[in-house]
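Only a single protein chain was left out; the remaining protein chains are all shown in position.
Moving on, here comes chain A:
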Amino acid sequence: MKIIQTDLLCVGAGLAGERVAIEAADNGFSVICLSIVPARRSHSSAAQGGMQAALGNSAMGEGDSPDVHFADTVKGSDWGCDQEVARLFVDAAPIAMRQMAFWGVPWNRVVPGEQTYYKGGKPFTAFEKPENEGLIHSRNFGGTAKWRTCYTSDGTGHCVLYTLDNRAAQMGVSVIDKVEAIALIHDGDTCMGVIARCLKTGELTAYLAKATLIATGGFGRIYRESTNAVICDGGGLITALDTGVVPLGNMEAVQFHPTGIVPTDILVTEGCRGDGGTLLDKNEYRFMPDYEPEKAELASRDVVSRRMTEHMRKGLGVPSPYGDHLWLDIRHLGEAHIRTKLREVDEICQSFLGVDPVYQLIPVRPTQHYSMGGVRTNKDGAAYGLKGLFSAGEASCWDMHGFNRLGGNSLAETVVAGMIIGGKIVEFLKGAETVIKTASVRDAMDKQNARIADLVACKNGSENPYTVRNAMFDSIMKGAGIFRNGKDLETCVAELQEILGRARRVGLRSSGKGANPELTMALKIEGMVKLALCVAYGALKRTESRGAHTREDFPERNDRDWLTRTLATWADGADLPTLNYEPATHIFEMPPGDRGYGGGKIIPMNG
């Protein structure tokens, strides 16, 4: 058995994983990052928007402070977040952004004097103070009182990731790519590392560590339509859930975006609607004003997504080989506007669709976008249930996002949480030695070898993993998508339980040798269906609407009964997760109140 040992093992080498890795390496510990893809291809690279931090350097950010950022974050979470964590986050964010600048991120900077900006498609001028010249600038994102989002043109995630990966190389962090963790090594009490499969050769290796971090990003790919990279299939979460003792938090909290292009679900910016773009149905009829007479296309992300789905359910979607969709029409904005102000949208349409948005309609549909849920940790990033296991970034439920995260807060979370949790892991590493139990290592390795042998031999059956995955897609999109109700969720849970049975009977058509992609899928499908069940079952039980979780049959936010976080664990052999609940927050710096947008009734805490 091939064994490699290190102090800290980061599963995932996106922004969160690498930021934690750097902190530990900087303190003299040996660090290995495992990544399914070369680190720089991580999904972090795709985040174009920016990172929120209350620097307050720009004219539109003047008067900003961590307190204002805190209030925005808690409101955005619909009071579902851990307020202690939100406070840690907002206080540390400015330092993290400055540190990124120090390491080489080319943040856009303040240019003094009168500047033209756009709001709601209309130009206006603001005066940037000469004394702020050259400081980090910020742009506007939805749901915030101040302009607070630090950015580098349209490539924030890319630039920050490259800078961090440079820094990791400098610090001697060892990044091993094309490797996938398929199981945690543990004894029910302590995590000792992972069993990982090389995606170049198929070989299994045991990576042993004093501390293990899960930073594998979101799990959007349990939905057919997702803006996530194809690698965001919840691999790290599956290894945590499979332990039977590590809970996943708030899995039912899933955010959708209204305008993913069809067929590949690449995002086109909300700016299209902000600038006056309209949504049309199969008759090229503009339907949004019928549902939302006041705001029409400019209603919030979730509202627009829900209305689009509602309209398609009435049979008014445009049929296509990839399923129904709607049209986004920006033709009336004119060539000059589209080619300059919406350049990125123009490029996406031309490059990926072969559609010229100046003359043609853009096919769009609501698309899964962000997973608020993940491996539940405490404020130090330590996972519940196993000593030595940590989690950070989108893979975790550290929980500053609650039931809806704000744009710019997720990308910022990766490096801010990485900095904070990295520090806590350093404390942990300084204080602790781990006893590696060879029996646990051998058992974990034997189990994975046996799984692979069974899949190759079709011992449990010969279900096609892709067919099973497609069945899961159908079920979860229909039952636990944007709109949820008791009846559909019950059907969805029952269907997914049946699909779980099929997932346990998959077998390969091929030999499984080398970097075999069929085996990669087969090893993961049971876990993916379990994640889908955590989402659907959690959503069924949560009889309220909060943030992105919308129940048609329970439209109120119910603080009396549901100011809680769902914790889902999976007992060995079970066909449903076990759900427990804990208070959303132990500290109320800000008592529950109205978010100021999104509408809806609230049942108060003591109502």
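The definition used in the following text is that contacts are C-beta pairs under 8 Å (C-beta built on N, C-alpha and C of every residue); 3 or more make two chains touch, one makes a residue touch a chain; residues count from 1.
In the analysis below, contacts and distances are computed from a predicted model.
The listed options are "Sugar ABC transporter permease", "Rieske 2Fe-2S domain-containing protein", "Fumarate reductase iron-sulfur subunit" or "FAD-binding oxidoreductase", and the UniProt record of the chain not shown names that protein "Fumarate reductase iron-sulfur subunit".
Within the set A:R19, A:R40 or A:R197, the residue that contacts the chain not displayed is A:R40. Note that of A:H158, A:K295, A:K478 or A:R560, the residue touching the chain absent from this view is A:H158.
Of the listed residues A:A16, A:I32, A:V68 or A:I136, the one in contact with the hidden chain in the full complex is A:I136.
For chain A, the residues touching the chain absent from view are 37-43, 45-46, 95, 97-99, 101-104, 106-111, 133-137, 152-153, 155, 158-159, 162, 166-167, 169-170, 175, 177-178, 199-202, 229-231, 262-264, 266, 320-322, 348, 351-355, 363, 464, 466, 508-511, 513-518, 521.
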